[in-house]
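The structure appears below as structure tokens.
What you see is the complex with one protein chain gone and the rest in place.
Chain lettering (A, B and C) follows the sequence in which the chains are written, and residue indices restart at 1 in each chain.
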Amino acid sequence: MKKLIYLDHAATTATRPEVIEAMLPYFSESYGNASSVYDFASKSKNAIQHTRKIIGDALGVPEQDIYFTAGGSEADNWAIKSTAEAYRSKGNHIITSKIEHHAVLHTCQYLEKKGYEVTYLDVDEDGLIKPEDLEAAIRPDTILVTIMFANNEIGTIEPIKELGAIAHKHGVLFHTDAVQAFGQIPINADEMNIDMLSASGHKLNGPKGIGFLYIRKGLKIGPFIHGGAQERRRRAGTENVPAIVGLGKAVEIAIETMEERTAKEKELRDYLIDRIMKEIPYTRVNGSRTKRLPANVNFSFQFIEGESLLIMLDMEGICASSGSACTSGSLDPSHVLLAIGLPHEIAHGSLRLTLGEENTKEDIDFVIEQLKRIVSRLRDMSPLYEDFVKKHR
Amino acid sequence: MKKLIYLDHAATTATRPEVIEAMLPYFSESYGNASSVYDFASKSKNAIQHTRKIIGDALGVPEQDIYFTAGGSEADNWAIKSTAEAYRSKGNHIITSKIEHHAVLHTCQYLEKKGYEVTYLDVDEDGLIKPEDLEAAIRPDTILVTIMFANNEIGTIEPIKELGAIAHKHGVLFHTDAVQAFGQIPINADEMNIDMLSASGHKLNGPKGIGFLYIRKGLKIGPFIHGGAQERRRRAGTENVPAIVGLGKAVEIAIETMEERTAKEKELRDYLIDRIMKEIPYTRVNGSRTKRLPANVNFSFQFIEGESLLIMLDMEGICASSGSACTSGSLDPSHVLLAIGLPHEIAHGSLRLTLGEENTKEDIDFVIEQLKRIVSRLRDMSPLYEDFVKKHR
Amino acid sequence: MYSEKVMDHFQNPRNVGEIEEASGVGTVGNAKCGDIMRMYLDIDEETQIIREAKFKTFGCGAAVATSSMATELVKGKTVEEALKVTNKAVMEALDGLPPVKVHCSLLAEEAIHAALWDYAEKHHIKIEGLQKPKSDISEEEENEEW
Partner (left out) sequence: MYSEKVMDHFQNPRNVGEIEEASGVGTVGNAKCGDIMRMYLDIDEETQIIREAKFKTFGCGAAVATSSMATELVKGKTVEEALKVTNKAVMEALDGLPPVKVHCSLLAEEAIHAALWDYAEKHHIKIEGLQKPKSDISEEEENEEW
């Protein structure tokens, strides 16, 4: 079998051995329901508190303001829908951007059907939101600004602190989807003017099916899942203790290793980008070169289509993605690439490679060679390339 | 250390070794995002389909009508809130019962605040809903009947098939919270007139944080969590592959072993009930003696209070519950016990013991001895018992 | 969830029982809330010193422990001193209580007051600073904590 070169860490990651080890006792030994009164359950309770503390510390916020969810999508839905509901009497206007994840976009579209008004801010060609655009969009009836911390496709890091400050200046709540950023770049939610923040375990070598929403103390946000009194009555459902424990371990390691790990990833990232740009013509890098997640690489190869590229890479054991994994199966080109101004046929030819700590320079060299071969092969097959060549002959 | 006698299987269960073993490869080996196109992800996709098939078969429904959720509470919230929304133009009346789990009750109360009308059906002293009460409650604007399959506190099994038939006769959708029943008693959703059914993995020796909602094909129920295209666009969020695999294994085993396992549990259950009723005076059994979950025992010991009892049992290594684990921390007596007509002070003195396959007759004998001692000790301390004795002397 | 002191006083409650022909008896709380405390006091009429205190309690672990501690705290004190045994004092003596159980300590304070009130009524005396106790400490509204 071919060696697997996994370059889709933004889609999901392997759960770390240390994380699995931390979780295991909570499946079959300390399996007690954290809400029970007997002593046996106190291990579950303590384990949950331990993770809460790790995350609170990581974000520089009080641990009791961390609420566990089943993942990033639930956290996004919760933050947006419950804010919309809780602050309805103040207004019905929400501001977001054109490059949000579907968990935010589709939630906003849902709210539009329910009578809310949503402004989708444009981004520049790097995917950056202009603070003055936010400032201009805020209205007296604006109740929420939700802007992602970093984009999942093109890796662009938004000026969150500045955007949050603008929202606050106008007395508007500020939520950020930090699913791609948390654990990859330093975040202090308090200093960065963040009122709510979503994150997800499986993006940082933690387990799937667990995430959290930070809700600043004092916000009137009600529960999204009603029922039992878990999570201080804000999120019902028997606590997923093993996954919460795993999340804690994953966050702990992600924060500890962040500096070293991401320095290495940045180096590989830039090496990969530089070589491809030099060695494959008619290629562009999507997303900001400077305000960029350490592990994100995103190219558009002119004249070719993404899925073909993915399948050919797959045949060489290389796992990559074209646009967002969540929307594969869909035929539309990525809304993010369209928002940064790419024409359709170029958006269709995009490739996302997201690095992880296990990727080596040898892996990347192999990927570069394969990319050169495959892109050239697909171009030879492409009527668009044929037209281009004929025109410029 | 004392031997632990776990008698709170209705709160949560240990994850079976076979289940953990089935899950493990999906944490760190086949960790691919099930929505990705590369071959590596097809293992995740197939594993999900495998579980879907197991559950569809278990319920006698098409596998594609099973949608994974993060647990029972999410499934209940989804079924009720999305039905309320989708069928709003038909009406705004919902019928449920007074003994539902908080995941249903609090969701209904939430909908009441949003302008829906909810009828909470009474139950008889065994906790049974009278079909004629349902029939009488249905109105032209009724859009949903949601009645639990079996009660989590007193173990009473409701006449679901009959209730479902009544709902259908009037063209009303029928949802059932089967979190306590699924895997414990046979359920054929199709034959039993069920349109939607909620269940949760950790109640049947599966993992926590995973459950499902069955939605009969053709219902216009929209997503509860918006975002990516997972679960045929009905439930966004990266699929929790290990937990889904674990759920599949747990359901498979629960169904296979149901007959033998529950026969043994019933025997122990009846032995425990019979001896306690004979050996501890001023005690009542809550819930139906015949229409009862195989593993559920629920007593009220007059003159004493439940928490004291729980702590004293805990000191002997016995894990039990008083009312619902989800609401411990609350000071109100159980709404279920009040609904079956118990006065407050008797409701406060209730004890739930829920058996599992690992419990032995020796365990139960030990529990009986401890209960006799503890109840007597607490009665000696009780002013209510003092008054009672003085009155009857 | 409980401190060691609370667990000790729950497992080995001091002064459980009745006092036949007590100088004063007070019962507070109600079954609806799940806590009823009855306190018996034996008071020396000359010295006003509480010679003995006993209790019976229907209630949770904290209710039993606060009753036990309250009887310990008032024993040997004069009526006047006993009146100053507040719920805070009971809580502190138990190394604290979970927030949701604070009302138990209030109940214990009320139980002392109720027994003293009964003593005062029976003996037609007036105890300085003692007000007719509420028979019922009802729950505060359960607040959302966030």
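Everything below uses one rule, namely that a residue touches a chain if its C-beta (ideal position, glycine included) is under 8 Å from a C-beta of that chain, and two chains touch if they have at least 3 such contacts.
Note that the structure is a prediction, hence the values are computed from the model and not measured.
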| item | value |
| --- | --- |
| Missing chain: touched chains present in the view | A, B |
| Sole contact to the chain not displayed, among B:Arg232, B:Arg289 or B:Lys361 | B:Arg232 |
| Residues of chain A (touch criterion as defined above) contacting the omitted chain | 303-308, 311, 315, 329-331, 333, 343-345, 348, 380-384, 386 |
| On chain B, residues whose C-beta touches the chain left out of the figure | 37, 42, 215, 217-219, 232-234 |
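Just so it is clear, only the chains that are shown with their structure count from here on.
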| item | value |
| --- | --- |
| Cα-centroid distance, chain B relative to chain C, in whole angstrom | 39 |
| For chain A paired with chain C, centre-to-centre distance based on mean C-alpha positions, whole Å | 56 |
| Separation of mean Cα positions, chain B and chain A [Å, integer] | 34 |
| In chain B, residues with contacts to at least two other chains | 307, 311, 329-330 |
| Per-residue multi-chain contacts in chain C, two or more chains | none |
